[in-house]
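Omission of a single protein chain aside, the complex is shown with its protein chains in their original locations.
Here is chain A:
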Amino acid sequence: MLTTENEAFQRAVEEIFNSCLGCDAKLKEVGESTTADRINEIKGIIGISGALCGTAALSVSRDFAYKATGALLGDTPHELNSDVVDAVGEIVNMIAGRARVLLGNEATNMSLPSVILGQCEIAFGSENHGTCLRFDTAWGSVSMELVLKQHSKSPIPSVTPVAILA
């Protein structure tokens, strides 16, 4: 069982990319989210509630999203279509699901994934500082932004509010 959320999400990204996409991912650095993380223009976002509350957002380039869709479906799209959006949503869904298993934390629930198109920054609010896991992959850089809190005694599960800044 892993002890930290960062560690769980790192391993989940590496495992899902490798097993589902055939794309090796290697953690480059961990730091606070910055405006530099806006460069990738497709974000898959998923809310987590319960004992562990927060949000996880995977940011990938358009080219990465096309290649990932191709890896899942067999045909690589050449334009941004519903398959690409669904693929990014499904990938972040599988990453969050895998991270939850690695954390051994059953008292959490995941929202349905959302996908945001266009360069934007995720603002986590004044009391929440997002952590960004930055990865190098064969298809370019990707990042996983996390804002997660342990709420094991909280009677009211909640998802951390976020704002999307264009």
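Here is the rule we use: contacts are C-beta pairs under 8 Å (C-beta built on N, C-alpha and C of every residue); 3 or more make two chains touch, one makes a residue touch a chain; residues count from 1.
Keep in mind that, in the parts below, contacts and distances are computed from a predicted model.
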{"item": "Identity of the absent chain, which is to be given by its UniProt protein name, from \"histidine kinase\", \"Chemotaxis protein CheY\", \"ATP-binding protein\" or \"ABC transporter permease subunit\"", "value": "\"Chemotaxis protein CheY\""}
{"item": "Option touching the unshown chain, where A:39, A:73 or A:138 are the choices", "value": "A:73"}
{"item": "Contact residue for the chain not shown (choose from A:38, A:98 or A:134)", "value": "A:98"}
{"item": "Sole contact to the chain not displayed, among A:8, A:42, A:87 or A:144", "value": "A:87"}
{"item": "Touching residues (missing chain, whole complex) on chain A", "value": "16, 19-20, 69, 72-74, 82-83, 86-87, 89-90, 93-94, 96-98, 100-101, 106, 110, 112"}
